[in-house]
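Only a single protein chain was left out; the remaining protein chains are all shown in position.
Right, subunit A next:
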Amino acid sequence: MALSEENRERIIKFFGLAKRAFHIAFIPAILYIGFSTSVPRPSLLRLISPLAA
């Protein structure tokens, strides 16, 4: 499969953006999945202080 320099640059740039997006969004995604599926639904304050009810 022939990959021209221009396409390679585009793919490298895409993976760079994808890496940045993953870096920023991974932990918020886990928090979203955890908060939305936990029963009973915990309050957001518990994120900072575990002693909150």
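Operating definition for what follows: a contact is a pair of C-beta atoms (placed from the backbone, for glycine too) under 8 Å apart; a residue touches a chain by one contact, two chains touch by 3 or more; residues count from 1.
The rule is short, and it goes like this: contacts and distances are computed from a predicted model.
As stated in its UniProt record, the chain not included in the shown complex is "Mitochondrial distribution and morphology protein 10", which appears among "Cytochrome b", "Mitochondrial distribution and morphology protein 10", "Origin recognition complex subunit 4" or "Aminotransferase class I/classII large domain-containing protein".
In the full complex, the hidden chain is touched by subunit A at residues 1-4, 8, 11, 19, 22-23, 26-27, 29-31, 33-35, 37-40, 42, 46-47, 50-51.
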